[in-house]
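Every protein chain except one is present and positioned as in the full complex.
Chain nomenclature is as follows: A, B, C, D, E and F, assigned in order of appearance, with residue numbering initiated at 1 for each chain independently.
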Amino acid sequence: MLDWIETIDWTNLMIDIGKVTLKLIAIIIVYFIVKSIGKRAIIRLFNRKGNEMSTGRSKTLQSITLNIFTYFLMFIFIGIVLSLFNFDITTLIAGAGILGLAIGFGAQGLVSDVVTGFFILLEQQIDVGDYVTVAGKDGIVEEVGLRTTKIRGFDGTLHYVPNREITNVSNHSRGNMRALIDIGISYNDDIDHAIKVMQQVCDEVAANDENIMEGPDVLGVQAFGSSDVVIRVIGKTKNGEQFGVERTLRKAIKEALDQNGIEIPYPHQVNINKES
Amino acid sequence: MLDWIETIDWTNLMIDIGKVTLKLIAIIIVYFIVKSIGKRAIIRLFNRKGNEMSTGRSKTLQSITLNIFTYFLMFIFIGIVLSLFNFDITTLIAGAGILGLAIGFGAQGLVSDVVTGFFILLEQQIDVGDYVTVAGKDGIVEEVGLRTTKIRGFDGTLHYVPNREITNVSNHSRGNMRALIDIGISYNDDIDHAIKVMQQVCDEVAANDENIMEGPDVLGVQAFGSSDVVIRVIGKTKNGEQFGVERTLRKAIKEALDQNGIEIPYPHQVNINKES
Amino acid sequence: MLDWIETIDWTNLMIDIGKVTLKLIAIIIVYFIVKSIGKRAIIRLFNRKGNEMSTGRSKTLQSITLNIFTYFLMFIFIGIVLSLFNFDITTLIAGAGILGLAIGFGAQGLVSDVVTGFFILLEQQIDVGDYVTVAGKDGIVEEVGLRTTKIRGFDGTLHYVPNREITNVSNHSRGNMRALIDIGISYNDDIDHAIKVMQQVCDEVAANDENIMEGPDVLGVQAFGSSDVVIRVIGKTKNGEQFGVERTLRKAIKEALDQNGIEIPYPHQVNINKES
Amino acid sequence: MLDWIETIDWTNLMIDIGKVTLKLIAIIIVYFIVKSIGKRAIIRLFNRKGNEMSTGRSKTLQSITLNIFTYFLMFIFIGIVLSLFNFDITTLIAGAGILGLAIGFGAQGLVSDVVTGFFILLEQQIDVGDYVTVAGKDGIVEEVGLRTTKIRGFDGTLHYVPNREITNVSNHSRGNMRALIDIGISYNDDIDHAIKVMQQVCDEVAANDENIMEGPDVLGVQAFGSSDVVIRVIGKTKNGEQFGVERTLRKAIKEALDQNGIEIPYPHQVNINKES
Amino acid sequence: MLDWIETIDWTNLMIDIGKVTLKLIAIIIVYFIVKSIGKRAIIRLFNRKGNEMSTGRSKTLQSITLNIFTYFLMFIFIGIVLSLFNFDITTLIAGAGILGLAIGFGAQGLVSDVVTGFFILLEQQIDVGDYVTVAGKDGIVEEVGLRTTKIRGFDGTLHYVPNREITNVSNHSRGNMRALIDIGISYNDDIDHAIKVMQQVCDEVAANDENIMEGPDVLGVQAFGSSDVVIRVIGKTKNGEQFGVERTLRKAIKEALDQNGIEIPYPHQVNINKES
Amino acid sequence: MLDWIETIDWTNLMIDIGKVTLKLIAIIIVYFIVKSIGKRAIIRLFNRKGNEMSTGRSKTLQSITLNIFTYFLMFIFIGIVLSLFNFDITTLIAGAGILGLAIGFGAQGLVSDVVTGFFILLEQQIDVGDYVTVAGKDGIVEEVGLRTTKIRGFDGTLHYVPNREITNVSNHSRGNMRALIDIGISYNDDIDHAIKVMQQVCDEVAANDENIMEGPDVLGVQAFGSSDVVIRVIGKTKNGEQFGVERTLRKAIKEALDQNGIEIPYPHQVNINKES
Partner (left out) sequence: MLDWIETIDWTNLMIDIGKVTLKLIAIIIVYFIVKSIGKRAIIRLFNRKGNEMSTGRSKTLQSITLNIFTYFLMFIFIGIVLSLFNFDITTLIAGAGILGLAIGFGAQGLVSDVVTGFFILLEQQIDVGDYVTVAGKDGIVEEVGLRTTKIRGFDGTLHYVPNREITNVSNHSRGNMRALIDIGISYNDDIDHAIKVMQQVCDEVAANDENIMEGPDVLGVQAFGSSDVVIRVIGKTKNGEQFGVERTLRKAIKEALDQNGIEIPYPHQVNINKES
């Protein structure tokens, strides 16, 4: 029954095995060289750029990059080795065919999360503690993960936003903010007088409030409302202080207008009476 | 008729069978090694991370991961074995071609559900009993499944949300919540006086209500309405108590304003009468 | 002209035929084994899970699964057999190429319908007679098919909803429902008194109506309207009875408020008259 | 110059031709068998199901199915025959490559139309003369084609809707329809009295109008409007008669309320006059 | 240096050339047969169906179809001929790879335009001079091209609509149109009297205006407005005359109501005066 | 060490080189023939059609077409030559695999821009100086490029619109434009009288303004407003003059109505006073 063993072409088999062994050794050597070069390149990359970012962020990015690189290399290495022994990897992939397609789509979302997360970290678009608007959610950033970013809404809700959902990032914690107030005065009031009064108030408030960086200045007549002439005031404040400054300004202007007899008018209507 | 049997090249056939047998044995060995290593890796992974999560959740995740791993491995194993016997698996896949494509798309939705469900469980974005907003549905989570999440709306409706529909998760049961009240007072009232009265009420309410964690504080003039000056009050409460605290505050502030003769004004209009 | 017949290498042909025959037999055996195992597995699966669902639904699901399994297996079997005779199936598929692509897309919708329908049945998201909201359509479920779900709208319209359109299912027939009433009282009325009166009414109604399961309770001041103070009442009712209970409560509260001289106010406006 | 003809291996050529001929005959036989079986299966399918649908619709569906089947089979047959003569069909397809891709996408829309049209006919979702809402178009169905459905809008416009645009079908011609009327009565009127009067009217109208199938019944207080208490009346009518019945009911109820001195109130407003 | 020429196996070369020549001749013959049959089939198709459409349209469609058919055939013919000489066409296609993909997508839009345009012409959904609504554009059709349809908006704007943008076609020039008028009468007026007056007007107008095909009829009480009882009038007019008829009817009804003392009421409001 | 050189089968090598050389020459010849024919065809095409378009536009289109043709041919030529030397081009493409896929998608947008731009130029949908609405942007066209179209908004903003964003083109500079005015007159005015007065004004304006091409005509009662009867006036003007004509007409009609004592009414309201 085992006669067939003798008939095997041992010579050819030996040559085959020899060739494969040589190739295998070559591959392993190449694998370690590539791995070593890649690792050093990644580390150098992050150390060179390390000055610009916090050490924590830098470390996170470096370890993530190393992980991705290592897994990817290993994956390819196994693929090549397997193909040497004629366990054709395409069969393996094809065997995973339909399933793989489906998983691929699932994984796509994951990869999309990670890629976006990577660039958000790299470009420092978001820091923990920033007040941001992403994917329609307002709030303070609690955590920037590779897959998910956690944002604490102002009503206390915790939003889990998958990074792939983050396209435009609006960061409200980068530099001075604007304070803007629109005040409607009566059509009967003298505009010049009102502007003078309001500018005086603005100057006083600015003198007493160190959160104000620029202005506030009265710009002039912004619009004609149906019952009021709208005057706009604009200033710059320290980051995060804009709402407080706006509240202070509103109160101060309201009181000054009252003292100067300038009216903030209610809606007006002209009634023409007919008897039916 | 059966003469052809003699003409078969039995030697080559034997060699073929021998080769295949050897390969088969190799594959089976590899299969069991990979399976064993994979299983241990998964179990260790969940035990290492097990501290941070409830045992139930951990168990669920571990068994799900094991299942997926086992089925996937078996699928590939069968594919490789079949390809040994030249029942070409690609034929099989191709044979399933059009049908497969269609099924693949169907399965894609399923996989998408499972992948998302897996991460929702892993990252603990949702727990049973949480008050959440997902996919435009508000309510209390009744069940987080691998494919579907059940949410009980506040009107009693049961929402079945496929996990793939869950992108942003807004979880209202994670930490203290904000109580916010906007009160409009008359343009004729003294703003300082009104703020003082309201702050007193807030302090009294806070003293008597243990659900209040911070404040509530009167922030100041939030806006100029068409007939009222809007004053904003903000505080922090225990999770889930924000609506009750808001109701208590509203009633208390209303009564205090009444006692102090501060008006919550109706809409105003200035009528200028002309006779037609 | 037929001399060429003699030149055929009959020996090789015989061997070829022999090989093919052996393979064919092997395939047929495998086919029947797989079919038998698969069938038993499916039946066992449904009998094990059968306790949780109605027998009718279980039967439906089982026969559907068996059908799909059988057709799929037969499809692959034919593919393999054809490939044995070198009627290359890929040619067949490729021959169907462009057409196939198009059909594939068409079939995709169908498969998507069936897959979704399968899970809706399996997870019992919808039963005939349920009041549901799916794909923007409100109504009573008349039929849940594999491809289409029929929903009878409340105005009598029959909606045919392809299952693939069903993502979120909102089922209003699962458990008790909420009755919610917002009543606006005058700014001049005593809130405490109004709440007391309304709570009395609620208790009386609850005592006389067995459809009410919990409450109804007066929660307190929900909002300040432009002309009224809004008081909210919430209760739980038997499923489907919420609208009736709400109507009963509305009438009872209205009458009680009238008797106690508490006003449900019309919109208010303050008119300041100027002569032009 | 033609010496090469002699050098041809006529024997092999003959064998080749013989083989091809045999295959060809085999294919043709298979073709006719498959065609015949398929045709019979289709015809039987439609005759078995024929009871449930009109003969015209059944005939239409049967001939469509036969056409599709025949063209498809012929397409594959030609593909296989061509491949026998080594005019490789994949070259043909590949040659059509870019063009084919583009056409495929175009054809996809067509196939999508036909598939959807087929199911609309099969499931009888739409009949000529039905009042339906599909793809945002309201109207009476004039024609259901395989590619396009024609709907006559109520303003006389003819809408050509490609079947692929038809997802949800809302058919308003399947069963009894609801008549719903909301009547607002004054806050000063006695609700019980109003309901009694309205119910009497409903009963009278129902007695005289054979288009009314159920009710109409006065349900009770549906809502508190800003100036009126809304009472809802609901009934069932024969299909298509709901608008007429609603008009009759509206007129009758209006007249009855007038006779009983129950007011349908105009918007109310409380004016508080201040002199400026 | 040219010794190698002698070593060529001239015999085999000759055979090869001979075979190729034979194949080439066969292909050319097939090409012309297919072309001839195809052309005749197309022409016959259009002549058979030619009765139903204008000769111009028929000619256009026939020449378009012939063009597409010829180009397509030539494309495949060149592909097959090239593959005979082993200038592998797939290389050519692959060489065009990335570029081809991109072009394919571009061409896809073009093909989509042409396919849709073809069916719009074939099914006569649009004729030059029709008043249509397609892709959100209202207007008169100026030209239906294979790629673009030109629509002249009523304000004089010329809209170029790519055919692929045309999904639903709403053609307002196919059959009689509806004239619909809603008239609000006072709550104090007698509904029966008003309906009688309006019906008389309708009958008079219909008698004098030959553009009116059906009605117009007074349907009854369509709705209760906040200040008026809405009466609906509906009629049918010749295509394109609906707006003129509506204007005539509006004027006539207004004048008749004035003469009969029936009021078209202004918005009403009940004012309850309080002194502050 | 170099013994192996002798063992080479020089004869076969020579034959191979000879064959390749022959093929190369053949390809080059074909290349130049195709290029020459293609160029001439393109030039002739543009000269034949050149009458209908400006020389500038024709030149632009011709040079673009020549460029695309030349690059495409060169691309294929290089591909075929490379494949002759067994530097398999598919390897090259595959080597570019993932990168290529990504670039392909990027290029797709570019190609889409160019294709759309080409047709916009060819069909003269847009000319520099036209007033158009494309992709939601209103304005005057400043430049139509192959990739981007520049539109100067009326507020001075310069919009860069990628051509792929241009689907529907609404060109407001093609032919006469409509002037449309809706005037509301009092319910108490005589409609016939008002129409007569307005028509007189229209005729006078038309007589004095050469920008008016047709009408303007008073159409009749367009609608019943809540306080006015709306009369519509329509005319045709030279392109671009519609806004000026509308302003002239509005002023003239207003003045004529004033002179004739016809009222353009303010909003009316009927007040029913109740004492609370």
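Criterion: a contact is a pair of C-beta atoms (placed from the backbone, for glycine too) under 8 Å apart; a residue touches a chain by one contact, two chains touch by 3 or more.
Nothing here was measured: the structure is a model prediction, and the numbers come from that model.
Just name the one of A:Met177, A:Ile212, A:Val233 or A:Ala256 that touches the chain not displayed here.
Touching the chain that is not displayed is residue A:Met177.
Consider the whole complex, including the chain that is not shown, and state which of F:Lys23, F:Lys39 or F:Arg152 touches that chain.
Going through F:Lys23, F:Lys39 or F:Arg152 one by one, F:Arg152 is the residue touching the chain not shown.
Quickly run down the residues of chain A that touch the omitted chain.
Residues touching the hidden chain, for chain A, are 11-12, 14-15, 17-18, 27, 72, 75-76, 78-80, 83, 89-90, 93, 96, 100, 103-104, 107-108, 110-112, 114-116, 119, 123, 125, 133, 167-172, 174-178, 180, 187, 191, 219-224, 226-227, 229, 236, 239, 242, 268-276.
Give me the chain F residues in contact with the hidden chain, please.
3-5, 7-8, 87-88, 91-92, 94-99, 101-103, 105-107, 109-110, 135-137, 147-148, 152-162, 165, 183-184, 227, 243-244, 247-248, 250-251, 254-255, 264-274
Convention: only the chains that are shown with their structure count from here on.
Is the contact between copies chain A and chain B built from the same residues on both sides or from different ones, judged by whether over half of the numbers are shared?
Different: fewer than half of the residue numbers at the chain A-chain B interface appear in both copies.
Write the angle of the rotation needed to overlay chain B on chain C, where the fit uses Cα atoms and the result is rounded to the nearest 5°.
Resulting rotation angle: about 50 degrees.
How many angstrom lie between the CA centroids of chain C and chain D, rounded to a whole number?
20
Averaging over Cα atoms per chain, report the distance between chain B and chain D in Å.
36
Hunt down the residues of chain D that sit against at least two other chains at once, touch-wise.
Correct list: 96, 103, 107, 110, 227, 266-274, 276.
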